[in-house]
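Only one protein chain is missing; all other protein chains are in place.
Think of it as A, B, C, D and E in the order they're written, each chain with its own count starting at 1.
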Amino acid sequence: MAELMAGRGDWFDAERGVLDRRIFSDPDIYAQELERIFARAWNFVCHESQVAEPGAFFMSWIGEDEVIVVRDRDRQIQVLLNSCPHRGNTVCRAEQGKAASFLCSYHGWNFDLDGSLVGMPGEDAFYRNDIDKDAWGLGRAAQVAVYRGFVFATMDPTAPPLEDYLGWVGRLGIDLIASQGDMVALDGVMKNRLKCNWKIAVDNLYDWYHVKVSHGTAMRVGFLSEASMAPNDQMVILGEYGHGIGGPGLSEQQQAEFEERMRTGEGAPQWYDIQAARRLDPAVREQLGPVGTRALGHPNIFPNLWVALTRQVCLRIPRGPLETELWWFTFLPKDATEQERRTTVFMANHVFGPAGLLEQDDGENWSHSTRGATGAVTRRRPINLGMGRGHDAVTLDPSGQSCIETVVNEHGQRWTYQSWQEWMRSESWAALEADHSQPPEGTV
Amino acid sequence: MAELMAGRGDWFDAERGVLDRRIFSDPDIYAQELERIFARAWNFVCHESQVAEPGAFFMSWIGEDEVIVVRDRDRQIQVLLNSCPHRGNTVCRAEQGKAASFLCSYHGWNFDLDGSLVGMPGEDAFYRNDIDKDAWGLGRAAQVAVYRGFVFATMDPTAPPLEDYLGWVGRLGIDLIASQGDMVALDGVMKNRLKCNWKIAVDNLYDWYHVKVSHGTAMRVGFLSEASMAPNDQMVILGEYGHGIGGPGLSEQQQAEFEERMRTGEGAPQWYDIQAARRLDPAVREQLGPVGTRALGHPNIFPNLWVALTRQVCLRIPRGPLETELWWFTFLPKDATEQERRTTVFMANHVFGPAGLLEQDDGENWSHSTRGATGAVTRRRPINLGMGRGHDAVTLDPSGQSCIETVVNEHGQRWTYQSWQEWMRSESWAALEADHSQPPEGTV
Amino acid sequence: MAELMAGRGDWFDAERGVLDRRIFSDPDIYAQELERIFARAWNFVCHESQVAEPGAFFMSWIGEDEVIVVRDRDRQIQVLLNSCPHRGNTVCRAEQGKAASFLCSYHGWNFDLDGSLVGMPGEDAFYRNDIDKDAWGLGRAAQVAVYRGFVFATMDPTAPPLEDYLGWVGRLGIDLIASQGDMVALDGVMKNRLKCNWKIAVDNLYDWYHVKVSHGTAMRVGFLSEASMAPNDQMVILGEYGHGIGGPGLSEQQQAEFEERMRTGEGAPQWYDIQAARRLDPAVREQLGPVGTRALGHPNIFPNLWVALTRQVCLRIPRGPLETELWWFTFLPKDATEQERRTTVFMANHVFGPAGLLEQDDGENWSHSTRGATGAVTRRRPINLGMGRGHDAVTLDPSGQSCIETVVNEHGQRWTYQSWQEWMRSESWAALEADHSQPPEGTV
Amino acid sequence: MTAFADLTLHEQMLLTYEAEQFLYREAALLDDRRLDEWLELLTDDIHYWMPIRRTTTAKEIDREFTEPGGMAFFDDDRSTLAMRIQRLSVGRAWAEDPPSRTRRLISNVQIVRMEGDEVETTCNFQLYRTRLASEEDSWIGRREDVLRRVDGQHSMAPRHKNMEQTVILAQNMSSLF
Amino acid sequence: MTAFADLTLHEQMLLTYEAEQFLYREAALLDDRRLDEWLELLTDDIHYWMPIRRTTTAKEIDREFTEPGGMAFFDDDRSTLAMRIQRLSVGRAWAEDPPSRTRRLISNVQIVRMEGDEVETTCNFQLYRTRLASEEDSWIGRREDVLRRVDGQHSMAPRHKNMEQTVILAQNMSSLF
Partner (left out) sequence: MTAFADLTLHEQMLLTYEAEQFLYREAALLDDRRLDEWLELLTDDIHYWMPIRRTTTAKEIDREFTEPGGMAFFDDDRSTLAMRIQRLSVGRAWAEDPPSRTRRLISNVQIVRMEGDEVETTCNFQLYRTRLASEEDSWIGRREDVLRRVDGQHSMAPRHKNMEQTVILAQNMSSLF
C-alpha cells in the first residue's frame, strides 16, 4: 500500500490491460477511495421528482456519508449531511417523506429545510444566546446542481461545475434517458446488498460479454431475445474523468436503414425500433448528436451511476471494500399511456433487482469475483482486461463526437480503471484536472 | 492518528468547546484508551455485598479484560484475570456464584480463591515438581480497594491510592448513594449492548438537556414529573482526573427553606424531599459537606461509572469503538421497609435497562451519534460542546468544596473530554499526576 | 509488531518455555503466517482416493486460498487456484464431484482439468485471437506431490521436494496410517468451525495432558478406557521444520513383551494390541523402523495436519486469527471386513467432529484459550510451556531414528512453537533451510 | 352465505387444519425442489406479489408499502412464475447451481375470511437458505393467501407477501416465498 | 372438577385450537401495531414478567433466573403496560419512530393446566424486529400464559416470558413480547 498512500499507486497497466486484484479488497485502498473519489466527485443522489414539493425529502448516500436531499421553502434542492452538529445524532431516520423541519431527537436542535439551525431548547436560558447559529447548521454539500432532473452533489468546493464534470459523454449518458420524455421517478426504490466491491458492479455495466453465459436462461426461457440482450455490434464512447457509454450501437448504415424503414413502413421490425424511434424527433437528435443518436448502450456516470436501458438507473453505494448496496430507480414519462406504464413497470419488476430474472444470476458472480481478490496467493495473480485492446480505432465525427465502433470488448472497463487510478493518484481536484487523461484517439 | 499515538493528541479544544468526532470511532484511539485509561484507572468492578462470603464470586470487566471478583478464605476481595496461565483458557465461565477454587477445564490447573496456583495434575509425575507455582497463579489486579462497599481495582501498580484517585468529588459521588443506608446490591444485574462508543454513554449522564426531548413521552404519560426529570436549576461539581457531578441542586436558600419546611412541617412538599430528607441527619451532612448536601445530580467516577438517583449505578463497558455494554446494579438499605423495597424495585425495573420507559429512548440516539462519527466527510465536522461556556463561575465554599450553580449546561461534558485528553496524552501515571489539570476556578 | 514484520520476531523463549500470547490473536502476525507459512509450506489437500478418476475433483484450502484438487486426463493430480484469471470469479462451487472441465459462470472462460485455458466465447470475434491462452490458465500450485496416497501441494517453487520436507519424521507420521493397508478415504468429510486460533488446535494434538480433565466424562461413562486415552508412558519424536509425533509409545521392553505375547498367545491383552498387531508384519516394521514400530502417538505434519489414531486425519484450516475450520477425513483399508468397516465408522462418528463424544468438550476450551490472548492486559501475560523441559533425553537408535521416551510432556508443543518462530523469521525458503534448527539431541 | 365466524368451532378447526396442511405441503414442495408440482398448486389468476417496504415516520406509516401496479420485488402471474421455474431446469441458472438449501417454517396460520370456495389465510413464515459452504440468509415475514377449492383440491389464488426488510440483506432472492 | 388430561382427545384438541388461535390473534395485533386492541385482551390482574437470566454453573442452575418481586426486564401490571402503549401515541417516542417492523412466530403451543375458566398454556416464540435500513434483532424464548374466559371471550391473565439471552444483544426492548 505504501506506494498508493504516497499517491504513486500503480495498479492498472493500461498498456497491457492487466489489473491488480487488490483494488477490490484492500481496506486502505478503499479508505482512500472514500476520500479521493466519493468525497470529491459529483455524485448522483436522486431525481428532482422525488423531492417535488418543499419539505419533500429523500435519503441518499455519498460514499459512506448519508445525506438528506430535500426541497427547501425557496424550492431549492439542498443536500445535507444527516448528522447533528451537537452530538452527531441522525436528524432524519426515514428513507423518504415530507418534513416541515428536521428536529433532532436527542436534544431538539431544530434545522430548517435548508439545513440552517433555526433554534434549540434553551437557546436563551441555557445557551445565554451565546451560540453562533449560522456556524452550526447541518453540513451542506459543497455544490449541488441538477442536470435535466438528475440531482448531483459534490463535497468538494474546488470541483468543476457539474456540466464540465459530465462533459458531453456524461451529459449524453443522462440524455439517453432524459430524452425519452418529461421523466418522473416511480415510487419505490429497490435496494439490496451484495458482497462485492463496488467497482466489480461498475465494471459489469460495460460488460456485454457476460450476458450470454450469465443470463443464458433468461433467453432460453424466452424472457428476452438474444438479439436484444447480446448483440455483437457495439459502440463505445469514452469521456473525461472516467465517464463512458458501452453497448449496442447502430452503424451509420443501420441508422439510415432504420430511418428509411420508419419513413416507408417497409422492412422487418428490429428489437431497437422502440428505443430508436424516439430519436426520430429532430429535437432529440439535435440533443443527442449524430453519434449519440445511434447509441443503444449503457452509460456510467463516474464513479457509480449506471443508466440502464429499462428506463432505470442503478446507484452502486460502497459499504466497505467487500460490500455494495444497489439502488434501482425507475422512470416514466409524465405523459406515458397506461400501456406504456405497464410495460415499464413489468420490465423493472422482472429484469433487475434481487429477484430479477437477469440480476439474480449476477450477484454470486460478483461476490465471488471479489472473493477472488482476497486469498494471500490468489490476490497476487493479475486480472485480464485485454479484450479487443489494440484492435479498434476511435472515429471522430465532424460534430466533435467520437466513438469506437466495434464488437463486444473491454474498452469501457479499461477506461474506468485507468481513470480510477488517476483519481486515486491525485492529491486534489487541481491535480486531477491537470493530470487526468483525455479520452483516447486513434487506435485503442 | 500519528500525533495521538505520539502522545500529542489534540482532539478537544477546551477554549472553544469543540470536539473532534473521530474519538468516537477511530480504532487506534480506542486501542490506546484500553492501554492508557482502562488498564491504568481505578475501575469499579462490583459491590462487596455481591461477594459477601468466602468463595462468592462475581464476574466483571476492566476494559476488555474479564476479571473474577472473589472473596478469598481470608475474606479479602481478590480481582483476578479470568485466564489460565497455562494456555489462556477461561477458568470461570459463570457470571456469579460460589466456588471452592477455580479449576481450569482444559488441563485441570487449580487456583485458590486468591488466585494462587495450588496444584495441577501430574505436578510430580509430569512436571517433575519443576514449576514455580508462586510465579504462575492467575494474574492479579495491581491494586484493589473498597470505598464504602464499592469495590475498585487498577491494573497499574503506580496508580495513586483509591481515595486520592477519587478525591473529594469522587468520594462524594459514591457517598450520595452510600449515605442512604447500609446498602446491599439486589440480585440481578441488567445487561445489554448498544452500538455506541462508551464516551457517548458517559457524556449522557451529565446531560440534563436531552431529558425533555428524548424522554418527553415519559412525562406526558405521567410516569415521571417534569419537575423531577428536567429541573432548570443545576449544580456542577468537578474533580481531579475527570470525576464530576452534574444535575439538579438546591441553592443555599432552597436548602434553608427545605430544612425549615421539614422542621415546621409547613409548606408545599417538593419532588426532592425524599432524597434530601436523609441529609437532615447531621452525620450525613457532615459526610457530604455543605455543598454535597445540596447536590441532587449525577456523579460519574471516571472513566465509566454512573451513580444514578434511582439507587442504581451503571457501568459502561467498552466493546470496541462502536459498541458498549451497560450493566445496571441496584441497591437497597439493609433495613429497608417492604414498601421501600417495592418502590426501589419498581423504579429500577421501569426507568432504566433496555425496556426502561426512559432508557429505551436513549439507545438509538447514542448509537446514531456514534454513527455520526464514521462517514469520511461527516467525521471531519466538529461537535459543539459550548453550552454555558464562559457564563458561569465556580464558587468556593469555606469548607473547601466548590461548585458551579447554574442552569442546564455542558460543563460536566467539557470537563470529561478535557480530562480524557490528558489521560490519553500521558505516557504514565507519573506523567498524568504531573500534568493533569486541577478543576477550574473562577469563570468557566 | 515492528520487530516481527522486520523478521526478528521474538515470541517464544525456548530456553524458558515461555510464549507470548499475542501470536494467537494479532492480525499482523496472522497475515504474515499466510505468507510465510501457508503460502510456503507443503500443505495436505486430500487423499488420492478422493480424486480417483479423471475429472474427479475435491475442493480444499491452502491457508485462505481455495484450491481445486482434480485428476486430469493424464491421470495427473492438479492443484489449481479456484479463481478465474478474467475477473476472479470462482470457477468451481461444489465441494466435490466430477467435471469434464471448469466453465466459469461469469463469462464462460473454460478451463481444462489441468487448469489450462482451452477457450472462451468470442476468442475469435471479440478477442481477435489476440490472447495468449497459455499465459492465462488457472493458477497452479508451484509443486504437487503424493506420499503414499496423501496429496500435498506448495505455492512456493523454491520449496524442497516433499520427501525432504517431510523428512523421516513426517514420512513416519503418514506411514503410521498408510501402513494399515491400502487405504481409501470414506465418503463424507466432517467440517465445522471453531472460534480459535489454528495453532491452539495444533498444540492440542500433542496434548495428552488434557485428556483426563477435558474428556473425563467419556471415560466415566465407559465410552473409552483410561488406559487407552491417557497412558502416562509417552514417546516423542521431533523432526525438521516442525513435524513431530507425540503420545503413547511402547518401551523396547514393552514391545518385546508384546511380541512374545503375540507369539505365544499367553499374557493379558493390552489396549494397543490391535494397533501394534499390524506392526508384526516385517515389511511394516521395516517401513516404520525400530522406533516408529513402537510409536502409538499423534503425528503432526507441519503446519496443520493431524494424523489421528482413529484412522482419521484432521486438517486445521485458518479462517482469520480467531477462527479455524476443522476437516475430518476417515480412511479404511480396501480389504477391510464389514466388521472392521463398522468399527472404524463407529469410532469416526462418535469420537471426533462437532458432536463427537470427545471433541465436543474441546471446542470451548480452545476458543477460550484464544480469547485469553485478546485482552489488553491479559495478553501481556506469558503462557507456560514448561512441562518436562530439561528433564528428558533424546535417545538415538542405531537405525538413526531418535526419540524421547518419557511421560506426559510438552516437548511436542515447544518444538512446534520454536519451529513456527523460525518459519516466521525467514524471508525465504533459502533462509529457512539455512537457519532452521535441527531436532534437539541430548537433554531436552 | 355463511361467514367463517358463523361456523362451529369444530368446523373452523377442520378448515384451519386443511389450510395448515396445504401450506405445509406447499412449503415442502419448494424445499424439496419439486417446483413443477408446486406450479400445479397455483390458480390461473394468481398474483404473486411482494411490495417494496420503506422506513417512514410514524406520521407517514401509510406510505410504508408500494402499491399493486407499482414497483415490487415480486409481481408475478402464472406465466412469469413458470419462467422462474423453467429457468432452473434448462441449466446454467447460476444463482441456483449449486442448488440452495432452503427450509420454510410456517406458523400462526389463521383463516381471516371464507367465501364460497375460497378461504383467505394469513400466516407468518421464516425462509432460511444456505448456499455453498457457509452463506446463510433468513427472511421472515407475513403471507396472505387465498385458497380456492377446485374440484375437491385446494389451489392457491392471489397471494401477497410482506417482508420485514427494507434493504434486502441478501445477494439475491432466487427462492420462491 | 375435570383436569385437562381427563378430557377426550377431541376436547383437548378443541381447547388447544382455541388457545392457538387466540395467541395468533394476539401476536397479529402487536405486529399490526393495534396496541389499544391488544390492551383489551388483558385481564386486570395480569403480571407481565420477564426475569433476568444468568449464566451459572450446572451446580447452581437453580439460581438462573431472578425471582418475582426482584429485578426484571419486564415487571408490569395493566397500568404500566398501558403507559408503554400510550407513549407511542403521544408522539416523540423515538425508540418507535420510525416504527419498528416486527413479526412474532408462535409455535409449540401446549395446554399444561385447566382449571375452571382458565387454561394455562406454554409456547415458544421468535420475535423478529427490523428497524431503519438494516438493523435486525431476533429474540427467541418461551412463554407461559394463563387464558381466562371472560363472558365467552378469552383474555390474558398473568403471563411470564423467559428469554434465552443473558446479555440482551439489542439496543432496547421497545417491543412487547
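Quick notes on this one:
By definition in this document, a residue touches a chain if its C-beta (ideal position, glycine included) is under 8 Å from a C-beta of that chain, and two chains touch if they have at least 3 such contacts.
Note that the structure is predicted; figures quoted are calculated from it, not measured.
In the entire assembly, the chain absent from the figure touches the shown chains B, C, D, E. One of C:Gln270, C:Asn349 or C:Ser437 touches the chain omitted from the figure, and that residue is C:Asn349. Screening C:Asp13, C:Glu95 or C:Glu340 for touch with the missing chain picks out C:Glu95. If you put the hidden chain back, the residue from C:Cys104, C:Val189 or C:Cys403 that touches it is C:Val189. Per the touch definition above, the residue from B:Ile23, B:Ala94 or B:Val169 contacting the chain not shown is B:Ala94.
Touching residues on subunit B toward the chain that is not drawn are 93-95, 105, 191, 193. Listed here are the subunit D residues that touch the chain not shown: 13-14, 17-18, 21, 24-25, 27-28, 31, 33, 88, 91, 96-99, 101-107, 126, 128-134, 136.
Within the complete assembly, residues 9-10, 12-13, 16, 53, 55-58, 61, 105, 107-110, 122, 124, 126, 140-142, 164-167, 169 of subunit E touch the chain that is not shown.
Methods note: only the chains that are shown with their structure count from here on.
The chains that touch both subunit A and subunit B are C, E.
Among the other chains, B has the CA centre that is most remote from the centre of subunit D.
For the two copies, subunit B and subunit C, the CA superposition rotation is 120 degrees, given to the nearest 5. Look at where the CA atoms of subunit A average out and do the same for subunit C: the two points lie 49 Å apart. Of all residues in subunit A, those touching 2 or more other chains are 93-95, 105, 191, 193, 213-214, 364-365, listed in ascending order.
Subunit D has residues 55-57, 92, 94, 166-167, 169 in contact with two or more other chains. You'll find the chains touch as A-B, A-C, A-D, A-E, B-C, B-E, C-D, D-E.
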